[in-house]
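Below is one structure. I have some questions about it.
And then subunit A:
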Amino acid sequence: MMERELRLMKGNEAVAEAAIRAGADGYFGYPITPQSEILEYLMEANPYKTTGMVVLQAESEVAAINMVYGGAACGKKVMTSSSSPGISLKQEGISYIAGAELPCLIVNVVRAGPGLGTIQPSQCDYFQAVKGGGHGDYHLIVLAPASVQEMADFVELGFDLAFKYRNPVMILSDGAIGQMMEKVYLKPKKNRSTVIYDWATTGKPASRERNIITSLDLDPYAQEIHNQNLQAKYREVEKNEVRLEEFQTDDADYLLVAYGTSARVSQKAVQLARAEGIKVGLLRPITLYPFPSGRLKELSRQLKGILSVEMSAGQMVEDVLLSVSGKVPVSHFGRMGGVIPTPEEVVDSLKLKIIGG
Partner candidate 1 sequence: MKDVTGIKEIIKPENLVYKRSSVLTDNVFSYCPGCGHGTAHRILAEVIEEAGLQSETIGVAPVGCSVLLYEFMNVDVQQAAHGRAPAVATAIKRLLPEKFVFTYQGDGDLAAIGTAETIHACNRGENIMIIFINNGIYGMTGGQMAPTTLEGMKSSTSPYGRDIKLMGNPLKMTEIVATLPGTYFVTRQSVHTPANVKKTKKAMKKAVEYQKLNKGTCFIEIVSNCPSGWKMSPVESNKWMEENMFPFYPLGDLKVPAVE
Partner candidate 2 sequence: MAKIRGSIVINVDKCKGCEVCVVSCPTGTIALAKEVNGKGYNYAYPANPELCIGCANCAMVCPDGVITVYKTKI
């Protein structure tokens, strides 16, 4: 077997390289800061010449996500990436993809909003990512990388989950992880899949009925059955796919819950607090949907309080509250507008809102 390759890369570049190596069939994107490196890297790498991967700069985010729809409906491993305002534009397409049960990967390198906001990192799109985002009852599977390594690893994981459940998967990153450089171990290149899926539109041979990719059903009873089937799938996802990382939770009296860049800050905050004799741990959800509610509920029995640390006005904190059902005090600390909190601020907030409270 080929050795893993060690490189120093930006998070965005790692996504692009990992996509080529994961055997992606297509990438459709549109420039927006802070994720344009993904498209730039792929254009420069020109994987069409080596693996046959199609890379196309679309005329808009809307066109890009609909190209993903078209490719995914052919059973191809296709993806797009964008940042917050662009992801908002993609929501209609994402809803169609979820409704038509197509596999694909969407990378959101989040910047602060609302509106044009700023290009600085933020976690203000949590609700949009984990609660659906577009119209209709649906869920994406949402992966939250906290390192350049995970930016790379979650591309293949994302595709695997997308095809396992025929469901769109989102990597919810942020501008810090997209732009920062770290070492990353890259997996050897996989060949593109030659599988022809029996549900995909690849041209109807005489041996099968025509395949129809649609999210439309004018019969409300049939549509409700479709909705019920989707919900059953989400329950399966919730049962099977929760991923999380814990840091010093064994003896913890207090818990920080944080993902992505906030988790990196919070890990340092745990060290600072422990140096002061406060027994703090960290739970880092790796999957934001499905949310690690079960483990949080378990941990809540030993805890005196939980602080949800997010670069937002407090979004994930709602899922933390739902997980522990009022059994333990929960509060939120966040910075907004593209500001990354410091570990000291986190510790101060823990003392003020949880320990002191």
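Rule of thumb we're sticking to: contacts are C-beta pairs under 8 Å (C-beta built on N, C-alpha and C of every residue); 3 or more make two chains touch, one makes a residue touch a chain; residues count from 1.
With respect to how the candidates were assembled, all candidates are chains of the complex that A comes from, given by their letters.
Predicted model only: the values in this text are computed from it and were never measured.
K.L.:
Need the partner of subunit A in this complex, chosen from 1 or 2. Which is it?
P.N.:
1
K.L.:
Where on subunit A does candidate 1 make contact in their complex?
P.N.:
25-26, 28, 54, 56, 58-60, 62-64, 66-71, 73-74, 76, 78, 92-93, 96, 100, 201-206, 210-216
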